[in-house]
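Left out: one protein chain. Kept in place: all the others.
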Amino acid sequence: MSSENMTLNLKIWRQKGAQTEGKLVDYRVDGVSPDMSFLEMIDVLNEQLVRKGEDPIAFDHDCREGICGMCSMNIDGKAHGGFKNTTTCQVHMRLYNNGDTIVIEPFRAQAFPLVKDLAVDRSAIDKVMMKGGYISANTGNAQDGNAILIPKPIADEAMDAAACIGCGACVASCPNGSGMLFMGAKISQLALLPQGQPEAPLRALKMVHEHDSLGFGNCTNHAECEATCPKGISIEHIARMNREYLKAAFTYHEKTRT
Amino acid sequence: MVTSAVNHYFRSSIGRKQLVAVTGLLLCGFLVGHLAGNLLLMVSSNAFNLYAHKLFSLGPMLYVIEAGLAGIFILHLGLAFKLNMENMKSRGKYEQKTKTGRGTTFASQTMPYTGLILLIFLVLHLISLKFGTHYEVTVDGVVMRDLYRTTIEYFSSPIATAWYVFAMLTAALHTSHGFASAFQSMGWNHGKYFKNVKRLGLIYAILVGAGFAGLSIWCHLKGG
Partner (left out) sequence: MTINLDAKAPSGELKDKWTKHKFESKLVNPANKRKFTVIVVGTGLAGGSAAASLAELGYNVLSFCIQDSPRRAHSIAAQGGINGTKNYTNDGDSVKRLFYDTIKGGDYRSREANIYRLAEVSNNIIDQMVSQGVPFAREYGGYLDNRSFGGSQVSRTFYARGQTGQQLLLGAYSGMMKMISKGKIKLFNRREMMDLVKINGKARGIIVRNLITGELERYAADAVLLCTGGYGNVYFLSTNAMTSNASAAWRCYKRGAAFANPCFTQIHPTCIPVHGDYQSKLTLMSESLRNDGRVWVPKKENDSRKPADIPDEERDYYLERVYPSFGNLAPRDVSSRQAKYRYDEGKGVGPTKQAVFLDFRDAISRDGIETIAGRYGNLFQMYERITGDNPYKTPMMIYPAVHYTMGGLWVDYNLQSTVPGLHVLGEANFSDHGANRLGASALMQGLADGYFVAPNTISNYLASNPLEKITTDDQAFKDAEAAVILQTSKLLAVKGKRTADDFHKALGQIMWNHVGMSRNEAGLKQAIDGIRKLRDEFWKDVNVPGDAGNFNLELHKATRVADFLELGELMALDALERRESCGGHFREEYQTPDGEAKRDDENFSHVAAWEYTGPNSSPVRHKEELKFEFVQLATRSYK
């Protein structure tokens, strides 16, 4: 914990594009205030680079409030820096000490091809969602909100799962590059709610099959995803998905297009 | 391509993982039975040999059971191997990767390696004991294989004993992750109970590991 301005040594992954080779490049940043956020520290570095006419470091970020899920980065070997329930944008520099060396890499997984430097393509997450991460309720279909009673504990548990921000830290931190946590969270959320029941079997089947075809790995229950998830989503939701999938595979009677 | 959900199950990540889980749990069950039988070594040589004879006398039934066991084992191993090969491809290749300390454990990380050690162990185990030196003994007028003697003789070697102890500690490590993991894979994880499942897995791993390893040492002391 530092309270004075710091000098930091950064090793940042630079790679022009998916087709080119990348490497860690050393940078030094002076005058880092402990009140800065991690991304503001990168902003300062980028300003320096632009002034020198160099290509600034590309990284994804947007809301900087920990909710949009756009920021990523593997910091010192851990997704989002490995602090409990924290996204990269909410990591503040007071957690570091003067003279520290910080290694920054992109989120890496087969399913997340690199775009440039620290930015990766996470559209595989959307592709899984397209296969069933929804309830087919067209606009205008809805009945009164209170016509469906949902016990508070169930609503709360569904909310725990729904808190997923789709950042992909679960995939990036998984020793297998598996996407079970973000997918499990959605399948679990919708399986818990009565509205989600009619489509539950087909949803589980289609999403799991899509997940497998996109280059995500297989879950071997390390629970590293749960540990790095900035929203603290439990692997209980993966278990619920496993249950849903098992049930669906052996009871769903319509032919499934895969 | 139109396939049925059931067909796809056996090719999906979750389906295959669940098969690894079920076969793993069955093997866990087998280990308990095996340990219970082996504990007869400590009762008397006759008790142990009679137990072994009883098993051998099942005749063709024994082959069916053995084939089933082998099938379970091969399925467990084969699927785990396949999943692991896929995972080696899908995982991110980092320059630097560290654990948070809240998820991955030494046991979970080493599952493929402990599994491999157990496979080697199994082959050697069958060669040295099941297909080991054939002695005969007469108990209550019945001629039967003296497996007791084979066992005690085998464990008279300190190297063999050490290897067994090592292998059994490996088995403990493997099941310490595998037991609870299988429950999770099958979807039997409820916030209220899962802590206890994990505890049970740990107790199981310690008991089975210590049981087999302890027996090896006991045999060694008995023979030496």
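Going by the order they are written in, the chains are A and B; count residues from 1 in each one.
The definition used in the following text is that a residue touches a chain if its C-beta (ideal position, glycine included) is under 8 Å from a C-beta of that chain, and two chains touch if they have at least 3 such contacts.
This structure is a prediction, so every number in the text was calculated from the model and none was measured.
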Checklist line | Omitted chain's touching partners, listed by label | finding: A
Item checked: Identified contact with the non-displayed chain, of A:I125, A:V208, A:C229 or A:L246 -> A:I125
Margin query: For the chain not shown, which residue from A:A79, A:V103, A:A172 or A:L190 touches it across the whole complex?
Written below: A:L190
Checklist line | For chain A, residues in touch with the removed chain | finding: 16-17, 33-37, 39-40, 43-44, 47, 50-51, 53-56, 58, 60-70, 86, 90, 92, 94, 115-116, 119, 121-123, 125-126, 129-131, 133-146, 148-152, 155-156, 158-159, 162-163, 165-166, 189-190, 193, 195-196
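In this text, only the chains that are shown with their structure count from here on.
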Notebook entry, point to check: In whole angstrom, how far does the Cα centroid of chain A sit from the Cα centroid of chain B?
Noted result: 36
Check: In their complex, what parts of chain A are in touch with chain B?
Finding: 13, 24, 74, 76-78, 82, 84, 103, 105, 107-112, 172-178, 180, 205, 208-209, 211-212, 215-228, 234-236, 238-246, 248-250, 252, 255-258
Note to self: Taking the touch rule as given, give the residues of chain B at its contact with chain A in the complex, in rising order.
What the structure shows: 1-6, 8-9, 11-18, 83-84, 86-87, 89-105, 108-109, 111, 177, 180-181, 184-191, 194
